[in-house]
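Every protein chain but one is kept in place in this view of the complex.
Chain lettering (A and B) follows the sequence in which the chains are written, and residue indices restart at 1 in each chain.
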Amino acid sequence: MDLSIVSFVQIIVSVLLVIALMVANAVVMVYIERKMAGFIQRRPGPYEVGPYGTIQAVCDSMKLLAKQVFVPGNVDWLLYFLAPVTAFLPVLLLYLPIPFGPYLTAMNVDDGILLILAFAGLGVVSNLLAGWASNNKYGVLGAARAVSQSVAYEIPMIMALLSVVFLTGSLNLTEIVDSQGSWPWQWNIFAQPFAFFIYLVSLIGETNRAPFDLPEAESELTAGFHTEYSGMGFALFFLSEYANMLLVSFVCATFFLGGWKGPFLDGFWWTFIKAYAIMVFMVWIRWTFPRVRFDQLLNINWKWLLPLSILNLWLTAAILKILSKIY
Amino acid sequence: MNASNFINPFSIREDEGSFAGDFYTRNFERQARKDSIILNLGPQHPSTHGVLRVLVELDGEYVLRAEPVLGYLHRMHDKMGEVKTPYQYLPNMGRVDYLHPIAWNWAFVGAVERLASIEPPKRAEYLRIISCELNRISSHLLWWGAFVLDLGGVTPILYAFEEREMINDILQIITGSRLTMSYFRFGGVCADCDSRFIKLTKDFIPYLRERLKIYKALVTDNIILRRRLEGVGPMDTDICLRYGATGPVLRASGLSSDTRRNIPYSLYDNFEFAIPAGPSNDCFGRYLIRLFEIETSLQIIEQAIESLPDGPILIDKAPKANYKLPAGESYFAVEGARGQIGVHLVSDGGKNPYRVKLRSPGFSNLSLFAEAAKGTLLADAIAILGSLDLVIPEVDR
Partner (left out) sequence: MIRAVWDNIKGLYSLIVGLSITARFLFSPQKTVHYPRKVVDPESLSSFRGPLELTPAADNSAQSRCISCQACVRACPGHCLTVVKGQGKAPIVWTYNFTLCCLCAACVESCPTGALRFSHKVYMVASSRQEMVLDLLSDLEKNAAVAND
């Protein structure tokens, strides 16, 4: 790729657009989450600010921005301020290879999924830094949980995605979407139902959402690694959490649900509809189930998801090999 | 490196000579291992329900030792009994345990009645039973929601509050208040029930039974909850008896012990209800026992509301503010939602009682925690704490 002025401008513009998407997503998701939690619990949710409480999330973010930057005593200053930034920055890169629509890709790279998986692993560093630097025992416990959880759940996640890559024969996200058809039965979810299930479970584990929200389990560790953060630092963690959620949903939509392709009219709207449907599912799960215990969380991963995903990968490879011999 | 220069950021036990931390922390750390974390759960911690403080020594996620520290909500209810006349002391009873105030009302009123040989009329006894059992259900419902909240499920507590609000509406008709009820009087109760109360109560019983089925499907049968609770924090009968635990905690351990049956008071002998002894002595057993007790209370209410007799609700010349207790002492125990509630009353014949001793079940139940939490995971310790159904105002009094 030649770094001409055009591609440079393209990248700058797309990064700005991604930031806009992240912020807009956080605002929308906070509203959806609070409304859905409210309706599930048979109460109205945010209601007072704006029509049907639509401006509530905007006001909340304004409040977070305007808050005093409070630093507790004896923190590691550099790491304390670095942690929210390291949570936020890698997510920016992760959106670049995502194909939102047929021609709507910020950076059409051949190893798109590798880029995403590599930088997604960086998110846990920020949790570790935040927990360690804030000089808080809850923070350290939360950080330790975050690291082992995220390391564990990345493996079945990769395995599940890899079986789709076997099917398609490409690491390029655009080509993966191209290999699927417009109608639901042409999507990869029917070719790889187990991989989809494994991905769905490890997606919740990877984004630290309930029932796998162990690093920030409020009834055990108050708020886990971000106990000591308030104001802008907390807002950045919040933003990156929702951005991560959206990202894994986009990847899920791309890999298993046909990306921008959908019945009647292909286009970027299908990507968004599918991604937000997965997000709503995650919200629904969060407000239904109690939290698992930490050893159970790791047991689910190492004893069930990992063997299942390896089996699935092996079966996929075997069947593909047999099929290629026949035809 | 000189050992004294190394400062473990998670320990203040290096500077033992100084006065870092309070008395409990320093004392606790003195016996701690050098490589463990001392964690202060509370007094402002989301899962300690109020202001309980628990010192835990952690090895990673494992709890090596735990020690509850009490007294953050001590309001001197025992002492207040000595400076007020018995009648003036009555509203205090609603505030000792805000989740089951009627039982505390009953314990104190019962002690005074026993000392003064007052016999309340029959209708008053029925109203006492109905209101006490309704209140027990509301207490158990709130516990159920809060317990699942401890385990990370946020939604059930709001469903539980729907029924709790209905019970509060019903109890408000007779008691006039929704939380800190002061309903009982020496020799009866303060207000009679009307037809609306009876209708709402009768409607409520089948409604709650339907809802309990939903709760079973949503929470009790949920695999995550079962795996969280089954086999966690076993407490056998022996240790329960040694620490004086009562109520659902003791019953879950396998001993069918209930004050309503063992030391019958009021008209509980006239009603048919089962005292369940738990299928298992772990957190899940305690959970099931409490859900079953809701059903038991519903049965009692059903029988009582059917056979509610007519008559006065208060004896003539019921003791008022200027009433002087006869000299002597009495003890009265009732079964609260958390266990046996007892009031020991000593009077020297003066205006105020000489001594009022309140026996709160939560205090004894909490003392089991230190033993049960040893060697469990932190999340399990939270589950055990929740399964004891602690109300901190009642523990500290």
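Odds and ends about this structure:
What we mean here is this: a contact is a pair of C-beta atoms (placed from the backbone, for glycine too) under 8 Å apart; a residue touches a chain by one contact, two chains touch by 3 or more.
The model shown is predicted, which means the values in this text are computed figures rather than measured ones.
Touching the chain that is not shown, out of B:Thr155, B:Ser253, B:Ser280 or B:Ser297: B:Thr155 (per the contact rule at the top).
Annotation: of B:Asp59, B:Glu119, B:Asp203 or B:Asp221, B:Asp221 touches the absent chain (contact as defined above). Take chain B: the residues that touch the chain left off the picture are 84, 87-92, 95, 155, 159, 162, 165, 169, 172-174, 176-177, 180, 182, 185, 190-191, 196, 214, 217-219, 221-224, 227, 320-322.
Residues of chain A in touch with the missing chain: 36, 39-44, 47, 284-285, 287-289, 304.
Just so it is clear, only the chains that are shown with their structure count from here on.
Only residues 37, 40-43, 74, 135, 137-138, 140-141, 144, 210-211, 213, 217-220, 222, 287-296 of chain A touch chain B when the two sit together in their complex. Remark: chain B residues 9-10, 37, 39, 45-47, 58, 60-61, 148-155, 158-159, 162, 218-219, 222, 224-225, 227-228, 377-380, 382 touch chain A in the complex.
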